[in-house]
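Removed: one protein chain of the complex. Kept in place: all other protein chains.
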Amino acid sequence: MPLVRISVYSSTTNEQRRAIASAVYEAMRETIGIPEGDRFIVLTPHDENELFVDPNFQGMHRTSRYVLVQVFLSRGRTVKQKQNLYARIAARLQEAAQVPADDVMVVLTENSFEDWSFGKGEAQYVLNPPSWVSRSEKGN
Amino acid sequence: MPLVRISVYSSTTNEQRRAIASAVYEAMRETIGIPEGDRFIVLTPHDENELFVDPNFQGMHRTSRYVLVQVFLSRGRTVKQKQNLYARIAARLQEAAQVPADDVMVVLTENSFEDWSFGKGEAQYVLNPPSWVSRSEKGN
Partner (left out) sequence: MPLVRISVYSSTTNEQRRAIASAVYEAMRETIGIPEGDRFIVLTPHDENELFVDPNFQGMHRTSRYVLVQVFLSRGRTVKQKQNLYARIAARLQEAAQVPADDVMVVLTENSFEDWSFGKGEAQYVLNPPSWVSRSEKGN
């Protein structure tokens, strides 16, 4: 269910791009309870005239290894789960693709369970609400 | 008012890209009541090291014909309208560009009527609230 958009500089290799995508997926599996196979990731490389990043905002030292991870996901995660997600994305990107922790930015945008169609023109989470849909939301 | 972001594999032809964009616009016209000409669509092609899609999640059989359609739109559509939208996007993509229904993924993200400027530095829906703005939202 999460849709992930990743932006990197063009200097990243194809091997790094695959490693970055996998690392983000594994971090989501570990922290926000997504099922196996829920992996929909769009990565776009940009040159220096397309990706503009402040090198020091919020006390970081950002480099050309910068990775922006924007995650669109259904409402329902706690602040603690989001904090765990940020920590695990940074840790796994360091392990899998040698991305410095200062270079990992994550932004979340939430929607509702009825906002997803995975195929066949159907709203799968309306037909079969997943376990993370709260009782009150199901009652709407 | 919808802003549409479409992601496809690089193997799609220019003719298919134009057909995909038109099909999504027509499906929105049929199901969620957008006016004629409300057509703002950004399509980005990606190679296999940029677009990572699980082939089978939620029981689909996804291929290189995969089309991701992310729609940013104002709040106010019912669950039924959204379901109709998904069904019509899948049907029209099949008709117009031979995209298999299993390959059509749609994700919605909602905002408010004051979140749109179509030009001239103005917020057109604040100055002239459209018919789909509910009475309570107008009262804010």
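Note that the chains are named A and B in the order they appear, and that numbering of residues resets to 1 at the start of each chain.
Throughout what follows, contacts are C-beta pairs under 8 Å (C-beta built on N, C-alpha and C of every residue); 3 or more make two chains touch, one makes a residue touch a chain.
A quick note: this is a predicted structure, and the numbers were derived from the prediction, not measured.
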**OP:** Return the single residue from B:N49, B:Q81, B:Q94 or B:Q124 that touches the missing chain.
**Re:** B:Q124
Subject >> Positions on subunit B contacted by the hidden chain, ascending >> reply: 3, 14, 17-18, 21, 25, 35, 37-45, 72, 109, 111, 114-124, 126, 140
Subject >> Where the unshown chain meets subunit A, residue by residue >> reply: 7, 44, 46, 49-54, 56-60, 62, 68, 70, 79, 82-83, 86-91, 101-110
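Following the convention adopted for this analysis, only the chains that are shown with their structure count from here on.
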Subject >> Rounded Å distance between subunit A and subunit B, as computed from the means of their C-alpha atoms >> reply: 21
